[in-house]
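Yeah, one chain of the complex is gone here, protein chain that is, but the others are all in their spots.
Chain nomenclature is as follows: A and B, assigned in order of appearance, with residue numbering initiated at 1 for each chain independently.
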Amino acid sequence: MTDGPQALVIEAPLVKPKVGREDWVMRAGLAVIGVYLLVAVVFPLYTILSKSFQDSRGLFVGLDNYAEYFATPALFYSINNSLTISVVSMVITVGLAFGYAYGLTRSCMPGKGVFKAIALIPILAPSLLPAISLRYLFGAQGMIKGLLMGETIYGPIGIVIGEVFWTFPHALLIIFTALSLSDARLYEAAEALGASKLRTFFTVTLPGAKYGLISACFVVFTLVITDFGVPKVIGGGYNVLAVDIYKQVVGQQNFQMGAVVGLVLLAPALLAFVADRMIQGKQVALLSARAVPYEPRPDRRFDLAMLAFCGTVAFIIIGILGVAQFAALVKFWPYNLSLALDSYQFDLMDGGSWGAFWNSLKLAAWTAVIGTAVIFTGAYLVEKSKGFERGRGLIQLMCMIPLAVPGIVLGLAYIFFFNAVGNPLGFIYHTLIILVLCTVTHFYTVSHLTAVTALKQMDAEFEAVSSSLKVPFYRTFIRVTVPVCMPAILDISIYLFVNAMTTVSAVIFLYSADTQLASVAVLNMDDAGDTAPAAAMGMMIVYTSATVRLLHFLLTRGIARRTQAWRKR
Amino acid sequence: MRTNLLKRLTAALAMGVFALGVGGGVAVAKTDLLVYTSIEADELAKFKNAFEKDYPDINIKWVRDSTGIMGAKLLAEKDNPRADIVWGMAATVLLQLIPYDYFQAYAPKGVEKLNPLYVDPKNNPPLWVGQRAYVAAVCYNTIEGKKNNLPIPKSWKDLTKPVYKGHVIMPNPGSSGTAYLDVSSWIQMWGEEDAFKFMDALHKNISRYTHSGSKPCKLAAAGEIPIGVSFAYRVVKSKAAGAPLVLITPEEGLGWEVEAMAIVRNTKNLAAARALADWTISRKSMELHAPGYAAVALPGIPNPVKDFPDVGGKMIKNDFAWAGANKARIVKKWTARYDAKSEPRKK
Partner (left out) sequence: MDEARAPYLKVENVTKKFGDFTAIKDICLEVFESEFVCFLGPSGCGKTTLLRAIAGLDIQTSGRIEQAGRDISNLPPTERDFGIVFQSYALFPNLTVFKNVAYGLENRKTSKADITARVNELLQLVGMPDQGPKYPAQLSGGEQQRVALARALATSPGLLLLDEPLSALDAKVRLRLRHEIKELQHKLGVTTIMVTHDQEEALTMADRIVVMNKGVIDQVGTPLEIYRRPASPFVADFIGAMNFLSAVAGGDGTVRIHGMELSAIEGADGLDEGAAVTLCLRPEDIVTRGVESGAPNAFEATVADLEFLGSFYRASLTAKGVENTRFQADFSVNLVRDLGIEAGKSLTVAFPADRIRVFAGT
């Protein structure tokens, strides 16, 4: 009891928690992940972004490059174009994806499984494939160019179609998840209150999916604004920021300006990212433990309408890929339309061979295996460890950066950092290792977020229980966390695999004589005028990824049967 | 053929995802020579096989990509070069790297027999030695040309005629070295002011600018556009594949670029690099260099391609040093004029 004016406030001595053996293991793990991210993300990016403050000889010039860049009128067109393309693509993609996901979750139309599988195909395709298809469909010799009513495909129209095609699966996955997490009781309540279908849609469905929609918007926006593949191959003279980087770096070897544009490009991407995180932070668990999953009831007219909508979208996706497959088989478009399998003789073609295909497989497999292990373990340590708040916050931030970094910037950054004189890691340069490292980094953020989401769904007390039982956390990690999160882990690995098969922008600077890649070969064959082999190799990538996806599906089902038996009641 | 393909496909799928093995080891201790190049990919095998036949203990390892990508990669590696030799690379790129002390001088055997235009004039022994030259050219799709009633252009100036409006594609000098080759040659021929007047007029006819230098002829070959401004080799190749193309070498004169080689300063395989340099300017090799190209470094080797126009007389007096020194300025000026608002234009 301390009362009276003379009472002295004596600070009690603070308890310094003893650092147990496990804490050391955990801290060591965190340190390893921290160092990994420093080496894979921060240091390389620093080497290139610092160039935006240097002249070509490496002398510090402050903001001169920025002043010069912002004095260039072309910049404003690019910013304007980038924002326009991103917003338009975002609106179309999210709109289509919402309708599609709505059909998948709220109607009783047939073939939902097939529709879902088709919708995810575009992720499997290198971005050149839709570009080739668009040329065959809408180009000067295009099969259905009349649809454009005189407009050219080489410009914003082509870019938007290409970006929508490519980002559709990303948006669909997010919105589908959001719509799946709905509580049937809300719908019953709305029905009991006599709300019309439309009113229910606006008062129950949309608010429930709000966060998913916002998240999908930001993901699509960021993907589009940092992408240079689609605008480069189909954009004609329509300049966007990502292509400006390409022009500065590849066209003029002006790394300083490239770095400036890179940083400019980081701004909207980071802004979108921060806004998304803030909104996500406000999201409370929508699905309480007692929620009843919504089961749609048959409604002939509505189901038919949804079937028609989803059918149309699926038809377009299949159509675009079908044209790419056709392109792979046709002898010389458009003057010799006879079909042949010559295109598959990659060994005789420019820029690629079956060796490149095998290298890509190796890269994808290693990226999936190592990336998943690193990313999931890292997410676990960041999510579940104690103390070290500041360090963990920093690690989390480092995990987020890669999403906003365009591939070209990352690729060059890896040259500058790993090829620097005296870098002890220099030995990995020109090997498969650096390609794996770079690819893991390139796709780190989305994988990390997937892992974190899965980990957050786990009971927060597993670690407490196991420590009370004196079982070290790493044992519980292996015996409980990993098996329970297996679906998410497989999702991450397939995501990494598929992206490693198609990625170009970063690895194009890093491959070497023994590590040529199929995705780069597709680009080079097309560059060399061999459209058919380019399409053929592109479709090989699609088929491979689709096969792996199928295996993944069977594996997940197999694993689900054995290890996830507990999920069933 | 078909069964072979199917076999390969099944093998590919059977090996499946986890084909993680490392590539098979090489038994004999051959020297691996790392060669950075930008020559057209379909020529790689031809040169590699021929060279390794003569030098069985050397194994060429190519790293090949477009001039822009390789140029960026070389420059990014400047503090710690990785290649043993840069070979078949635009001389402009090599000139850009010389200030960084990128290369070591070497006079390949027989260098004295070469046309002096192809040898580094500033250093003796030379830092770089040219292999062959390629020229700017225009390709014309006869089928599409006829469809649009377009006469075959004979000169650069012809391309500015209103009849060609929307029917011409050329690369963007901001993205493509080939495009800069064209722009710098026009300036060297006519002076900067007249050249830009010409480009103003040309700009009105351009359907769009591409990022790749070879793309315009490729698009012409595919019937996407009747006329593409590119370089000659592409035309020859597309024609061989069945494209209805005509190769046009405008009469005012042609910009050209040398494909050259230079040995990297810190190579650990100097003997092998020198061997490749020696072999490259041998008569046998020079004959391999010739098809589809304007000229090779060793005089007296004809172009075996049928109907290949004689371009020797049309090649302008190209000042590479000037072109390199002024590139940044000219590209900026070009970009401000023609790229700043490259809204897509309707046909």
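Keep in mind that, in the parts below, contacts are C-beta pairs under 8 Å (C-beta built on N, C-alpha and C of every residue); 3 or more make two chains touch, one makes a residue touch a chain.
Note that the coordinates shown come from a computational prediction; the quantities given were computed from them, not determined experimentally.
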Review point. Can you list the shown chains that the hidden chain touches?
Key: A
**Study point:** Which of A:Lys456, A:Arg479 or A:Arg557 contacts the chain that the document leaves out
**Key:** A:Arg479
Study note, to complete from the structure: Missing-chain contacts on chain A, rising order, are 11-20, 22-23, 459-462, 464-472, 475-476, 479-480, 483-484, 563-569
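By our rule, only the chains that are shown with their structure count from here on.
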Revision key, fill the gap. Touching chain A in the complex, chain B uses residues 1-2, 5, 8, 12-13, 15-20, 23, 34, 40-42, 61-66, 68-69, 71-73, 75-77, 79-80, 82, 96, 143-144, 172-177, 207-212, 214-215, 217-218, 221-225, 234, 237-238, 241-244, 327-328, 331-332, 335-336, 339-347
Study note, to complete from the structure: The residues of chain A that touch chain B in their complex are 72-74, 77, 135, 139-141, 150-152, 154-157, 232, 236-239, 243, 246-247, 249-255, 331-336, 341, 344, 349-352, 354, 357-358, 361-362, 364-366, 368, 412, 415-416, 419-421, 426, 429-430, 497, 508-509, 511-514, 520, 524-525, 527-529, 531, 544, 547-548, 551
